[in-house]
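Up next, chain A:
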Amino acid sequence: MTASVNLDHALILAAALFTLGLLGVLARRNIIFILLSIEVMLNAAGLAFVVAGAKWGETDGQVMFIFILAMAAAEVSVGLALMLRMYHMLKTLDADAAGSMKG
Partner candidate 1 sequence: MLEFLWLIPALPFAGSLVLAFAGRRLSRGGIAAFGVGSVGLSCITAFAVAAGFIGQAPPGHFYVQRLWAWLSVGGFTPEISLYLDALSLVMMLVVTFVGFLIHLYSSEFMIEEEGYGRFFAYMNLFVGSMLTLVLADNLLLLYLGWEGVGLCSYLLIGFWYKDPANGLAARKAFVVTRVGDTAMSIGLFLLFTNLGTLQIQELMRLATERWAVGSGLAVAAAALLLGGALGKSAQLPLQTWLPDAMAGPSPVSALIHAATMVTAGVYLIARTHVIFSLAPVVQEAVAVIGALTLLLAGFSALTQTDIKRVLAYSTISQIGYMFLALGVGAWSAAIFHFMTHAFFKALLFLGAGIVINALHDEHNMFKMGGLRSQVPVTFWTFLVGASSLSALPFVTAGFYSKDLILFETWASPAGSRWLWAAGLLGAFLTSLYTFRMVFVTFYGDAKMQVSRKPGAIMTVPVVILAVLSVLAGFLELPSSLGNVRIITSFLGSALPSETVSPGAAGAGTALMIVASAVSLAGIFAAYLLFFKKNLAADRLAGFVPGRMLHRLWFSGWGFDWLYDLLFVRPFFWFARSNKDDFSDLVYLGMIWLTGRFNNMLSVSQNGKVRFYAAGIAFGAVVVIAIAVFL
Partner candidate 2 sequence: MILLWLIVIPLAGGAIAWYAGRFRTAWPRWISLITMLLMSWVSVNIWILHYASLKEMDLHGPWILEVRLSWIPQLGAGFHLGADGLSLIFVLLTAFLGLAAVASSWTEIRERVGFFYLNLLWILAGIIGVFLAIDLFLFYFFWELMLVPMYFLIALWGHENRRYAAFKFFIFTQAGGLLMLISILGLYFVHGKAAGDYSFDYPVLLGTSMSTGTEFWLMLGFFVAFAVKLPVVPVHNWLPDAHTEAPTAGSVVLAGLLLKTGAYGLIRFVVPLFPRASAEFAPAAMILAVIGIIYGAVTAFGQSDLKRLVAYTSVSHMGFVLLGVFVWSELALQGALMQIVCHGLATGALFIIVGALQERIHTRDMGRMSGLWEAAPRMAAAALFFALASLGLPGLGNFVGEFLVLLGAYKTSVAITVVAAAGIVGATVYSLWIVQRVFHGPNEQKWKIPDFSVREMAIMLAMMLSLIWLGIYPQPVFNTSKLAISNLKMIAAPGATTEDIRPAPETEKRLADKSISKTTPSKNLPSPLAKEGQITFLWQREDRRDFIIAYDLLSKSLGGLR
């Protein structure tokens, strides 16, 4: 399969997805959405890696995606467990409500 996809555009897509994820993290207060947005960002980063790998024709980009995947899995499991605990302690999913850790 020979492709003539403009890799710059693929990277721009990755950037767009990443900023959207960032926007979600910053704008949403519900911790579920924050976690989801983080997933969006991770996914975008993975996309960028794959694009870069495609550019050079090397496997490294894909390997990095697999690592990101592993990390995302770990992060989601711990993050969701924390979220559950938080919900049971504070009876809310509002991230701003969990401010008791400030100095």
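The set was built so that all candidates are chains of the complex that A comes from, given by their letters.
As a convention for this text, contacts are C-beta pairs under 8 Å (C-beta built on N, C-alpha and C of every residue); 3 or more make two chains touch, one makes a residue touch a chain; residues count from 1.
Computed from a predicted structure; not experimentally measured.
K.L.:
Would you mind pointing out which option among 1 or 2 touches chain A in this complex?
P.N.:
1
K.L.:
Along chain A, where are the residues that touch candidate 1 in the complex?
P.N.:
Residue list for chain A touching candidate 1: 22, 25-26, 29, 34, 95-96, 98-103.
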